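Below you'll find the structure, written out as structure tokens, and then a few comments.
Presenting chain A:
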Amino acid sequence: MIWIVSIVVLVMLASAIAVLVLPNMIAAVAAASVVSLALAVLFALMKAPDVAMTEAAIGAGLSALLLAMGLKRLGLWQLED
Partner candidate 1 sequence: MRNIAGLLFAGGLAFLLLVLASYLPYGQTPMFLGDAILAHAPGEVHTANIVAAVLLAYRGIDTLGELSILFTAAAGVGLILGHRSLRSDSAGVNGAVNSEQHSGFITTRAVDLIMPLLMVVGFYIIFYGHVTPGGGFQGGVILATAFFLPVLVRPGTRIEHGVITLLEGLAGSGFILVGLWAMFYDQPFLQPIFDSFLGTGPLGSLWSAGSLPLLYLAVGLKVGSELAGLLVTVSEVPELSETNISDADDINRK
Partner candidate 2 sequence: MDNIVLLVVLPLLAAFLMPVVARSSEVVARTLGLSVLFISIGIILNVWSQSGQIDSQAVSIVIGGFLPPLGINFYVDQISLFFALAVPVMVLLFWPWHRATSIREYSLMMLLTASASGLILSGDLFNIYVFYELLGIASYSLVAIQGRVSAVAASFRYLLMGSVGSVMMLLGIAIIYTQTGTLNLAHLSLLAPEKLNNMLGLASFALILTGMGVKAELFPVNSWVPEVYGSVSSNLAALMAGLLSKLAVIVIVRLLILLFPQPEALQLMGMLGILGVLTGELVAWRSRDFVRMLSFSSIGQLGLIFLAFSIPGEMGMMAGIAIALHHMLVKPALFMLATGWRGAVENLSGVARRSPFVVLLFIVLILSLLGIPPLPGFWAKYLLMVGLSSQDGFIYTLGMIIVPLAMVIEMAYLFKIVMIMYRKDNDEPAVNNSNIVDDSNIVDDSNIKVVQKHSKWGLAIAASVAAMLIAIVLQLQPASDKLLSLANQLSDRNYYISTVFPQIHTVRMQSIK
């Protein structure tokens, strides 16, 4: 249990830093989605199924979709740079 939790927390923190430093915006949004996903896993491990479902659906899914659409509209949707 502790190992799973530690790995998930590490992944979460690493992608949180990635959100701030990755030069590519699409990658940053994807990293934010990974943060939410890791958070959802943590919530599930912490026996909070309702919150885990919500975080996965809203944080990792819907909000990432919203941000990605915004990115496209802002003209920052470039795969390579």
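Points worth noting:
By definition in this document, a contact is a pair of C-beta atoms (placed from the backbone, for glycine too) under 8 Å apart; a residue touches a chain by one contact, two chains touch by 3 or more; residues count from 1.
Basis for inclusion: all candidates are chains of the complex that A comes from, given by their letters.
Keep in mind that what you see is a predicted model, and the values were worked out from it rather than measured.
This complex pairs chain A in touch with one listed candidate out of 1 or 2: 1. On the chain A side of its complex with candidate 1, the touching residues are 49-50, 53-54, 57-58, 61-62, 65-66, 69-70, 72-75.
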